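The complex is shown incomplete by one protein chain, all other protein chains being positioned as in the whole.
Labels run A, B and C following the written order; every chain starts at residue 1.
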């Protein structure tokens, strides 16, 4: 069977190298070209020993591929992606550069003027579970951020159903790989180990993305979202705890209400291969290395609040795995191809 | 100078052994008696090598002391404490057995009938910053739980001032030592490492304690509190993120509002040796091994929410350190005696 | 294609559950029966959420299978294995019960009289790289211990070639999962985190296994082996550092000697799919979750010592992965089937 040729722009960040790992093992595509800046000219297995068996040299320029992933930082990614689109190549952009529909948000949140605002409408937001059919026919997919993936999936069913007041608190706890492979004091082992902290209290760049999508799920209601990300001492995983008041009278009291909510979630995600509604508070460890999002909705009956918790591996469902899930759809492959690996425990 | 004789009941849990470490180094008291069950008869330095220089044998029965700490589990602690009180000994109970004023809550939250309801009124809740004068004259101090300490201190100023709606969310992230030294699968290294999870979604036992104290801070308003504790892979530390809507019109908009809130906190805790208002999101690491509570209040202006974050070392300000802070007051010693150590970094 | 039915006795330890993960994903066999004691009657995905998609109920008795893995503790494993052998079932025993050829060693090292000494000769020691052909025709394979795997593979080439004096020091550093899933204070997160220690200084049970195999590699020379295992704060991985004096005059001085040694290792393991000779000191992370053993031999020219370092994932090449590697041979399948997954990084 002929395999589609795939490339990765900037393979040397954590999202890029995780893409390489997953694509190399993908049975229906062939990873034929990877680029990097400081490491160009070296074999990928030299830079990343766990990829020693991958026979590829890191290049300056992307070779001839049918679909490319861009794992460049924001602002730089758009510059790489636009020429590829012009050449008719399909692109999954792992950066933020095509996630927001409103070009002015790039100036306010990311500090740059978007170079191709017209592409923002064309780009499909690659939260696969919400945009499956659009992804399948897209040339450009904007792969969601890790925090938005962990936040939108657990909130979507109740937001869409109008069961919660639009007064939402999202408290996320992320492993350190989410901050990237770039070195700085904040990711020094001795600083992060035995430490927990909140950050970006004035607004994290993933917030407009979350608001945009929650609004699209229920356009009649502007959501009020407080989002606080936290850094905790682990490599992979995001645990997201969402809180919102239930709309009065729509959900039964007591255990019956919990059951109704649970049914709603089971229905909403009933055919989803990668979203699982679980009966217990999920652990990030249960998603370590795989593409699942585990969701546990419950009700705090003392206060009438919905509490819904999700777990993902930030580098898989939160980045490379979801990007490949989107690629599968764009290439007409079964959505789960190459993504079936079980989580590694313990 | 004559030193007061002090004892610890059940020195072998993490709170008990941390009490031993701090009391041994305390310049004004002498740790003269420690008890334990399975380890009775052994020297304490044999069981805990970091205490090798402590010349004490673990006993079955407490020796002759003026003040005793009980680090027994709840329900068992009361049984040990009551006879001591009858003998006129001062007690700081590190367990939950005298924290709640309403005896019926012990049945609903802890599953036992309280053996001495009359003592619940007499006992002083030992959140030192709120009950300093009562602690000073108490015979029995109920040392707060680790989560309540981390939650009440950051909320007290705004609750008391009536600046927030009584609709509070408390999202706590705790190190593993908070769950105690008892072995079980949940604290196995391989299970906790590279893992984050929420627990006690149906109500953690520290919730009634938090509600009781918030209510006392503002009796005219019944607080609605959603509290979700999380376990994260570190040994010590609790990071608590609190969210509540600001009462409309009471705080200025924009940066001025943040400044007003900050001033309120600085005033509220201005003379406190162990509570520090910081200008940045605090890290648990900055309290590692010491008795500080760091608090950072801010406002999410997009949503009108107060966000206030605290950090403590769960075994110090969240247990043994605060217990000694209370002891100092009960013995007429300067409150900070024996608790001045800086946090250990990194 | 018909798939061979496979079973696991005692699936609930870390080796057992890792077997389940790998076998479930194996394309040529079908995991049809798993047993457990305290968890019998529950679905495996209930006990191990990462196996939620595995449709199996934990049983008391093994069902009808062609090949079984025993992941029972030593002494108990033999009791389970012997009846299976009598029924003609092929067995890979992950315990120590058939690793030692000399039955008296079970009494001295494990404290029990071996119930079937006659089987010890029949059993093949499943260090696949050394016993490939015997494994292929064996009914009973004794899967090596994690430490022996990490020690014998890096030493085999030089021992066999007679290049080192038989005066060997093996200093191993193991992740905590190597001590098993049984709970005890030594594996409590708060005890192991931020800690390193040596143990078993009077002789670890894996020592006779190491000596036995080194002796078989060079029967004319009794090896003198000092083996010290260490526990370090990580979940998976064993780093083994071996030291031995080079036999005088057999290896060239300087860089040339290093190259000779390297060539020897490259030759020895040239066709091995799971042993890789690397040019840099290997990291356990490069084997995280996969079946590789990375080996780096070098020479300390100041002292004439060979230093050879190996890395494995103790639960894969050190347990479940190697067991499946052996199973593949026993079933006539390609040796790498189901074991091709790349290590997960970071």
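Criterion: a residue touches a chain if its C-beta (ideal position, glycine included) is under 8 Å from a C-beta of that chain, and two chains touch if they have at least 3 such contacts.
These numbers were taken from a predicted model, which means no experiment stands behind them.
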item: Options B:70, B:177, B:226 or B:240, residue touching the unrepresented chain; value: B:177
item: Among B:188, B:276 or B:305, the residue in touch with the chain that has been omitted; value: B:276
item: Among B:34, B:214, B:312 or B:343, the residue in touch with the chain that has been omitted; value: B:343
item: Among C:71, C:94 or C:239, residue touching the chain not depicted; value: C:239
item: Candidates C:64, C:102, C:259 or C:300 - the one touching the absent chain; value: C:300
item: Missing-chain contacts mapped onto chain C; value: 167, 169, 171, 173, 175, 190-191, 193-199, 201-203, 224-226, 228, 230, 232-237, 239, 241, 243, 245, 281-285, 288, 296, 298, 300, 302-303, 305, 307, 309, 311, 346
item: Those residues of chain A which, in the complete complex, touch the missing chain; value: 14, 175-177, 181, 183-185, 187-190, 192-194, 233-235
item: Missing-partner contacts on chain B, residue numbers; value: 14, 17, 21, 24-25, 48-53, 177, 181, 193-194, 235-236, 276, 278, 280, 282-283, 285-286, 288-289, 294, 340-346
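In this text, only the chains that are shown with their structure count from here on.
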item: Chain of greatest Cα-centre distance to chain C; value: B
item: Computed distance of Cα centres, chain C from chain B, in Å; value: 46
item: Where chain C touches two or more other chains at once, by residue number; value: 14, 177, 181, 193-194, 235
